[in-house]
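Only one protein chain is missing; all other protein chains are in place.
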Amino acid sequence: MDAIVMNVFVAKKFVIVLITLLIVSILAFLVPYVGSDDPARAILRARTVDDALDPAAIEALRAELGLNRSLIAQYLGWLWRALHLDFGYSFATRTAVDVMFVQALKVTSLLAISALILAMVIAVPLGTIAAMRPARMFDNAVTVFTQTLIAIPEYWAGPLLVLFFSIHMGWLPSAGWRDFNSTILPVVVLSLRPIAYFTQVSRSAMVEVLRAPYIGAARGRGLTASQTLVRHGLRNGMLPVITMFSLWLTSLLGGSVVVEVIFGIPGMGWLLYDAVLNNDAPLIQASIVFIVALAALINTITDIGYALLNPSVRLTHDKA
Amino acid sequence: MTSIVLNAKKEVGAVQLAEPILDIRNLNVGFARNRLIAIDALDLTVRRGEIVALVGESGSGKSMTALTAMRLLPVGAGIISGEVRVHGRDLLALPPSAMNAVRGREIAMLYQQPKIMLDPTATIGRQIAEPLQIHRGLSLKDAWPHVIEALRDVGIPEPERRAMSYAHQLSGGMAQRVMIAAALSASPDILIADEPTTALDVTVQAQILKLLVRKRDEASLAVLLITHDLMVVSAIADRVAVMYAGRIVEEGETRAVLRSPRHPYTQALLRSSLLAAEEDGRLYAIPGSASAARGLSCGCRYHPRCQAARSLGIEERCRSQEPSLSTASASPGHQSRCWGVQVTAGGMQ
């Protein structure tokens, strides 16, 4: 029974992901065509400093890129290559897009995962302690603290920290992504808002969990308050935080543009920012498809992780 | 069902001599916020090897009694006065930290909804092991054989496999068996079962009751069985206490109370129960509601609903003076809290 329900659930999800990817791929493909600029012109403009483009060069490039074929033929060709992870070459750098992606993704995923883990380590205890006595002093203080974190812009916190820790104290490098020290400031800045949101989520989840009947039953078996918290509270209270973690991970892997630009980190955000400034169509197309595919992947992994943590989810999920 | 389990009842008389395990004395519990006295001067004793049933309509304070004994009161509830003695030691006087050593070790509890009382993210084996880990200092590994044994003992097939399953994979009856295994794994002396079979099918009900009786017999367990089902009472209880609006209104040996109920409320309860329906085929509903009784500060709590008071013509006394618990029949320990009983027995007035 469980297995069948699970399979139907997985199959349904899979179909939805496929359809989404297909639609998104069409939208992504159209990006260079919707813009005001002709793709061939855009390429040449990205490659040359000279603003007066040679008409012959434009024509040659159009033929080379197959831009004279019908849109559908071009799309199918692009899709076919995309399925083989071939997204062409960046207009600006002439490097293969997939190679650029792999490098950028390595950097960004390290940045994002570190920031989110840091956030979780801080947020879960904070949220839990706040939940133990809701609407009291500590809880109110935590609420103000999370509101404060949410209101701090990254493009202010980043430079301020650089000002203090790099320029004033000289402890940490102000930019780059080389060694452990250079990762500290960007990770901290990137974790500020996740800390706030994770704390809010874990607090409200924990308020509910701590009043659940099974917590009372655990006390009834003789567990102390803290034993109950550790054995039965945290695990259940963590579930919504895990969901939130994956949402944030998806979102941050798409590129934490501001932080990467501030600290000069060669990740996805920086790549995208550059691509947009240069009107680098292949990069933009690929990143749209990539972000959606990644989101689907992380979503699936989260579902599996969630099911491992909470066995009853396999049945309840489908009904919802 | 009744007949199957009835045989299991202990011989009357033998029980009376046993030592009291749970002894509640003059307990008063209330909610400050809505000005409600939930338990009103309650006295109740459960002896070793005895099953005492606590019956009454819903809202009469049965669960609050259980939670007070466990010292796991809901928010807003406060203990006004009284004692809950286990082995002669007053639990209400213990510091909160000392209660951890008592719960699960001396006093354990079963609940109406076993499935939601189990942590959905922990295997049932781990939860059964907890009392052993905490009270016996065993590691999870050392506790595991006991867990399997406990599961087998409460009648769970394939205990090795079942120990690894989760609450949502169990039926209600299975979950209640698991709760019994968990409650009894550190062999407490008194088990408080708060409507343990109310949410279960009739056949499963009988099995769970049989299991409770067996555990009582094996371990000389004292059981406080909370229920509003007189069928259950007549099936397994040695003694019964009837609760109305936070007070005990009648108590005594099960046979005496059910055969010759003296308090008008007990009589009404009996008439409204399935025990009575078996005879005339129709169910009787007690007129009025118990909520009015909560606001009363003097007189008999039952008088707004009591027909006997009217037919006996003692309404004035019932309204103004509270009757005390007094001997109701020749059966030892049979007492009731009713002016009418005292009038007819003592020939007063």
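Observations on the structure shown:
First chain written, first letter: the chains are A and B, and each begins at residue 1.
In this section, a contact is a pair of C-beta atoms (placed from the backbone, for glycine too) under 8 Å apart; a residue touches a chain by one contact, two chains touch by 3 or more.
Going forward, contacts and distances are computed from a predicted model.
The listed choices are "Xanthine dehydrogenase family protein subunit M", "Zn-ribbon domain-containing OB-fold protein", "ABC transporter permease" or "N-methylhydantoinase B/oxoprolinase/acetone carboxylase, alpha subunit"; the UniProt protein name belonging to the chain that is not shown reads "ABC transporter permease".
Only one of the listed residues, A:61, A:97 or A:210, touches the absent chain: A:210. Within the whole complex, the absent chain has one touching residue among A:222, A:240, A:254 or A:267, and that is A:254. Interface with the hidden chain, as seen from chain B, comprises residues 28, 30-32, 35, 37, 72-76, 78-81, 96, 297-298. Residues of chain A that touch the chain left out of the display are 16, 20, 24, 31, 34-36, 132-136, 143-144, 147-148, 150-156, 159-160, 162-163, 167, 204, 207-208, 210-211, 215-216, 218-219, 225, 228-229, 247, 250-252, 254-258, 261-262, 269, 272-273, 275-276, 279, 284, 288, 291-292, 294-295.
Going forward, only the chains that are shown with their structure count from here on.
Separation between the centroids of chain A and chain B, computed from CA atoms only, is 55 Å. Within the complex formed with chain B, the chain A residues making contact are 212-214, 216-224, 227, 231-232, 235-236, 239, 309-312, 315-316. Contact residues of chain B toward chain A in the complex are 70, 72, 97, 100-105, 108-109, 111, 113, 116-122, 126-127, 130-131, 134-135, 166-169, 179, 182-183, 186.
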